[in-house]
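Take this structure, written in structure tokens, and hold onto it; I'll ask about it next.
The complex appears here minus one protein chain, its other protein chains still in place.
A, B and C are the chain letters, set down in written order, and residue numbers restart from 1 in every chain.
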Amino acid sequence: MGALYMGNKPVLKVDSKVCIVMEQMLRLLHDCGLPLKDVDFLNSDGKTMNKLLLEGKPRMTLFTGSSRVAEKLAGDLKGRIKLEDAGFDWKILGPDVDEVDYVAWVCDQDAYACSGQKCSAQSILFMHENWSRSPLIKLMSELAARRKLDDLTVGPILTFTTEAMLGHMNKLLQIPGSKILFGGEPLENHSIPSIYGAIKPTAVFVPLEEILKDENYNLVTTEIFGPFQIVTEYKDDQLPNVLNALERMHANLTAAVVSNDQLFLQEVIGNSVNGTTYAGIRARTTGAPQNHWFGPAGDPRGAGIGTPEAIKLVWSCHREIIYDVGPVPSAWQLPQPT
Amino acid sequence: MGALYMGNKPVLKVDSKVCIVMEQMLRLLHDCGLPLKDVDFLNSDGKTMNKLLLEGKPRMTLFTGSSRVAEKLAGDLKGRIKLEDAGFDWKILGPDVDEVDYVAWVCDQDAYACSGQKCSAQSILFMHENWSRSPLIKLMSELAARRKLDDLTVGPILTFTTEAMLGHMNKLLQIPGSKILFGGEPLENHSIPSIYGAIKPTAVFVPLEEILKDENYNLVTTEIFGPFQIVTEYKDDQLPNVLNALERMHANLTAAVVSNDQLFLQEVIGNSVNGTTYAGIRARTTGAPQNHWFGPAGDPRGAGIGTPEAIKLVWSCHREIIYDVGPVPSAWQLPQPT
Amino acid sequence: MGALYMGNKPVLKVDSKVCIVMEQMLRLLHDCGLPLKDVDFLNSDGKTMNKLLLEGKPRMTLFTGSSRVAEKLAGDLKGRIKLEDAGFDWKILGPDVDEVDYVAWVCDQDAYACSGQKCSAQSILFMHENWSRSPLIKLMSELAARRKLDDLTVGPILTFTTEAMLGHMNKLLQIPGSKILFGGEPLENHSIPSIYGAIKPTAVFVPLEEILKDENYNLVTTEIFGPFQIVTEYKDDQLPNVLNALERMHANLTAAVVSNDQLFLQEVIGNSVNGTTYAGIRARTTGAPQNHWFGPAGDPRGAGIGTPEAIKLVWSCHREIIYDVGPVPSAWQLPQPT
Partner (left out) sequence: MGALYMGNKPVLKVDSKVCIVMEQMLRLLHDCGLPLKDVDFLNSDGKTMNKLLLEGKPRMTLFTGSSRVAEKLAGDLKGRIKLEDAGFDWKILGPDVDEVDYVAWVCDQDAYACSGQKCSAQSILFMHENWSRSPLIKLMSELAARRKLDDLTVGPILTFTTEAMLGHMNKLLQIPGSKILFGGEPLENHSIPSIYGAIKPTAVFVPLEEILKDENYNLVTTEIFGPFQIVTEYKDDQLPNVLNALERMHANLTAAVVSNDQLFLQEVIGNSVNGTTYAGIRARTTGAPQNHWFGPAGDPRGAGIGTPEAIKLVWSCHREIIYDVGPVPSAWQLPQPT
């Protein structure tokens, strides 16, 4: 829609698993009056689309998808592209424990709403030790236990099988000090086909020192597009380690700093680059598209969606037109050349 | 400077022909108080710089130079780049002839000031037939004749030899209907070394129909970074041909539409994509950095220099930080999960 | 609505002739969910409202109405007020005659749509002599003749009786050189009560020299809130006289400069102060609230309605809050006092 608002003629290509939804959306738009020629809609595999992009040489491409394809396309298109970063989204709970009930509920929603299948889902939780002494984990566990198939508060996972997710979990559990906080089991009594995944909302604790080790880091920070999160703990003097862990992540979509301590907020926000960062005791990782900026901050390919500013930044541009209609002053005289 | 204002730590690399100037500039800045560690300055060839970029992975690179290298770098850096487009800059004189003295003077300055060695120099002039009947060309010729070595209103050309420029001209003159309007000769009585160029300010007329031919187009639109321009003429019904010639150019820095006819301005501006476009009877191709946007409009790698808006666009970024410090309303109750 | 968007609690008072409409609007808003306590609605005469303002001391008042009351209120409220200027709105046709059919239609709509009962209705038309030689007046006369009671393209006038309007016209006709261009008669065969007005769309020509005379100026520039306009003519060298006539008007709502001649546009716009000024060959005096700024330009009490910018300017304000949460640098030492 943003592309259209700004007067472009876009070619729209949607992943084949979900393009049927977009096709219906387009038909709805046509029914509401969108001229048939304003958008081209392409059903194809990625290879065909790639060929189209290389030959059609569009002025601008907005790509949402895996970072591997993103990097390839950025090279293919010589940078005429904006990218939506992927999301292994982190949340940090600061030293000031407050509103535990509320924070627990936000954690539950951020990690497990839509069965964790949102690019902004909470993937890892860094918890100041003060929070370990609070009822937070117990509350999160109780909230996760409320979720059930009947009302779809848990549901099928499109891109990971049950085996894949539990296998990933088991690898994590081999890290010293790791343990299941809750979940970690397949759903039961369901008819979800085995090509999809079906597990209970799961949290796995991994010690911070282990996360930082080179041999564990990639494993721990692998995004599972399902109801699955890592939890860890840090002490006051370990904040630099936490920041180091964030710096090494290469996907920088959203993040949350749960604290009302302004100096703590400064420290964490000033040392991270996620595009969309929620801050404050009510911070979450997943919000509405009004606040949707792609990271990392400072990357010229990053952009946003939803707001007028984002739409103008991605789908329009500044062009400098300088009018000088005169009049030439009546006293004007020919100057010397330079 | 823009990079510094926005808090970056830039690495600065300048072409080896002129880097001595920039080094002095940096020393001046240091003398004025710039901390020594705020900018890194690199003297190297392009190959070394390329290696540095590939290994250092800067978040952002601003490149000014040839479009060939620009395209290579855009691919190498996967699009983390802003480019200053090159400039085969055009000027169009519209149907409304007015202020001929003034327009002639602007043409002279645009094409020949600094001996034409500005990226915004006027490289081609599309002249409505109404202007052919005016004294414009005669005036331009007289103005060009004022230029002389004594006061450096003509001077040495750094990147083309005299032979190269005259050779280019002779190729142009083989196109049917082409002719020298003025200039076309080497400078005399000078001590400029032969590795540099030295010619009189030159204008070559080429008929529009010939310019548009595939076999001539690339030759005619080759940028000569010296006191050299193409002049052509169009009739009312040939405006689409002119616009077609513009559309085929791949360098889109600056442009000028010399007319106070609003519908004509709309037509030309709406059908071109140059980053910086001057419009109105006093329009020029070359102005101050306050109005310096790189084209083509719509290319996400384009940007600008000089203005606060340009500096923020190139050297800073929008980052979305959403504060939600509460308080949680006292009446808040745990909602159902989703 | 603007006041509400910005978080104010407004008291709304509408002229007693039309407040019944606003009451229904408020009931609709309540039905849509507007909290009952968000707006206070007052049905009263002006005297009571004046007392309320003096005693209640609202931070801001927006007043739309006669300029006499506006000036009184501005004094009473010590300037805590924004005013919508009244409108004896002018249109100037420049020297470049073009699109006569279109311009005639715009004139007809500007002067006579809603029977001229819009604050932005065209009250006086300054016509360059070139337009006198065009079919403009003839076309305007034909368009006015299309209007009829059956489809309410003419209708009852709420604030002037037929006698009052024709009486005003007769006074104008005593000015030397004045004449009726068209209209000037009461409507026939209708049942409009005599407390309202009912005349045909009317245009009266008055020579420019006569308009400028002190004894005629106030009469000619008296706003008739009905289907009534003055037409006059000027020659090239009389433009300063036209500008002088504009300068002497004290109501500066909307205006139109019908010309695509950029130097003419500059001259007229640069020498007038109307809040909303339409410019270009298609210019009109009456448009949508998206372009509704109250003049005179430069009056701090002027403002606008409809756009985000206008709403923020009138109903919100800049307030400077400077956060400085620290930290105090660890190296901070007590400075000397000053």
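Simple rule for what comes next: contacts are C-beta pairs under 8 Å (C-beta built on N, C-alpha and C of every residue); 3 or more make two chains touch, one makes a residue touch a chain.
Only a predicted model underlies this, so the values are computations on that prediction, with no experimental measurement involved.
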- Query: Of the chains that are displayed, which are in contact with the missing one across the whole complex?
  - Reply: A, B, C
- Candidates C:Leu52, C:Cys114, C:Leu149 or C:Leu208 - the one touching the absent chain: C:Cys114
- Could you tell which one of B:Thr222, B:Gln266 or B:Thr338 touches the chain left off the display? B:Gln266
- Per the definition of touch given earlier, which of C:Phe126, C:Phe228 or C:Trp293 contacts the omitted chain? C:Trp293
- Where the unshown chain meets chain B, residue by residue: 262-263, 266, 325-327
- Kindly note down the residues of chain C that lie in touch with the hidden chain. 59-60, 71, 74-82, 99, 101-102, 105, 108-109, 112-114, 143, 146-147, 153, 260, 269, 273, 275-284, 287, 291-293, 295-302, 304, 309-310, 313-314, 317-326, 328, 332, 334-338
- Quickly run down the residues of chain A that touch the omitted chain. 260-263, 280
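One rule holds in what follows: only the chains that are shown with their structure count from here on.
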- Does the chain A and chain C pair touch with the same residues on each side or with different residues, judged by whether over half of the numbers are shared? same
- Query: In whole angstrom, what separates the CA-based centres of chain A and chain B?
  - Reply: 38
- Message: From the mean C-alpha coordinate of chain A to that of chain C, what's the distance rounded to whole Å?
- Response: 50
- For chain A, residues contacting two or more additional chains: 325-326
